[in-house]
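Dumping the structure here so I can ask a few things about it.
Of the protein chains in this complex, all but one are displayed in their positions.
Labels A, B and C are assigned to the chains in the order they are written; within every chain, residues are numbered from 1.
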Amino acid sequence: MPHTSPENRKSYVKFVKIPTRWIDNDLYGHVNNTVFYSYFDTAINTYLIKFGNLNIHSGDIIGVCAESHCSYLKAVHFPQELEVGIRVNGLSEKSVRYELGLFNFNTSKAAAQGWFVHVFVNRRNMKPVKIPNKIKTALMKLEAPFNANQN
Amino acid sequence: MPHTSPENRKSYVKFVKIPTRWIDNDLYGHVNNTVFYSYFDTAINTYLIKFGNLNIHSGDIIGVCAESHCSYLKAVHFPQELEVGIRVNGLSEKSVRYELGLFNFNTSKAAAQGWFVHVFVNRRNMKPVKIPNKIKTALMKLEAPFNANQN
Amino acid sequence: MPHTSPENRKSYVKFVKIPTRWIDNDLYGHVNNTVFYSYFDTAINTYLIKFGNLNIHSGDIIGVCAESHCSYLKAVHFPQELEVGIRVNGLSEKSVRYELGLFNFNTSKAAAQGWFVHVFVNRRNMKPVKIPNKIKTALMKLEAPFNANQN
Partner (left out) sequence: MPHTSPENRKSYVKFVKIPTRWIDNDLYGHVNNTVFYSYFDTAINTYLIKFGNLNIHSGDIIGVCAESHCSYLKAVHFPQELEVGIRVNGLSEKSVRYELGLFNFNTSKAAAQGWFVHVFVNRRNMKPVKIPNKIKTALMKLEAPFNANQN
């Protein structure tokens, strides 16, 4: 049914290593579909903390997920070592759309690919706010060069 | 950014209760985005086991996730009692597309909605196969009446 | 190796229903050992919120886990409906020791049993504090009658 073709590593800008865990495998012997999103989530937040100064514990402004999507192209398994590739495609004043690819260590074609929309909000009232400068700068560095995703 | 409007309970055909767990809440105090997919996954498999005779432990034919999507409209929290509404919209020979809505107990508007594509495969070789009759019959019962999703 | 004998339902004071989820099953087809603790955690916090007024979102005093233990006696599986039985055995000024049993719906012998120690702390500085009265009263109601655990 889904005829998504796998993207290439080189269409992503940054990579975050994600070793699998025993519990990631479900009854069918593969990493469970829901766990892929926790890889994406981890990769995005790792990047924002490291390069955008995101303070998840006490910052006034946080990113909350408004939409997410994943196409599963090839099963992955514990104990494989995985990597998530990230790029930004859709940066606006208060939100950002990340595109993500999941790769087996040393393979060039994605085992899964998806997207994830963060809306930045005030932590107390959950109302959307402008993306802080430091984060915006970090996000701009993830913007894919023209045609990057035409592999 | 995402301007999805919440669907109504009555546009779904069956409901599965999902009590939340302490661990579902993440650092921001809401059920984490990845956990919504485990609610969908649980609702679908609960239905297939109960009404379609799906044998997850030793059946020859299993359903694997090819694609999934979720729009997050309203935060939910442990210890809320949730319900997942299911309908089928897109049933073909070897795959099915479910549409799902997540509801707080006693509310009529969805807190999140998404879709999920199952491809049925042979458990040994993971090759797509025709959906078994018993499962197909169960899936047909989930097909939304015409216009059901125009609430 | 472990020669723990299963306790009876009647040696627990309160019960919390825990439906299993698809993702709880691991590669071996049983609920994964780590997930049992999330059942215990959920049962304890559900009770404290409901009967002890615990405010997990903004209360000044929270309970943090200092120690936990589980003996696994019989495998459980999704889609079983489970129940956690709770009793208190060890209530002191700043901490409490819960004893927990996991039961299949309608069986009298525990499939797993364990304990869990909560230390109550100030949320900001994580320093131990006296258990608030309202919580203490709720915990006293969980104290097992004499010899309750000699089934």
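One rule holds for everything that comes next: contacts are C-beta pairs under 8 Å (C-beta built on N, C-alpha and C of every residue); 3 or more make two chains touch, one makes a residue touch a chain.
All of these numbers come straight from a predicted model, not from anything done at the bench.
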Selected from C:16, C:70 or C:142 as touching the chain missing from the view: C:70
Residue ranges of chain A at the interface with the undisplayed chain: 17-19, 21-23, 25, 29, 38-39, 41-42, 45-46, 49-50, 56-57, 77-79
Residues belonging to chain C that touch the chain removed from view: 1-2, 4, 27-28, 30, 32-35, 37-38, 41, 56-57, 62, 64-72, 75, 92, 94-95, 97, 117, 119, 123, 126
Touching residues on chain B - with respect to the absent chain: 22-23, 25-27, 29, 32, 34-35, 78
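Operating definition for what follows: only the chains that are shown with their structure count from here on.
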Closest chain to global C-alpha mean, per-chain Cα centroids: B
Self-contact between copies chain A and chain B, residue sets same or different by half: same
Mean-CA-position distance for chain C and chain B (Å): 29
Chain A and chain B, separation of their C-alpha mean positions in angstrom: 23
Touching two or more other chains - residue numbers and ranges from chain A: 27, 32, 34-35
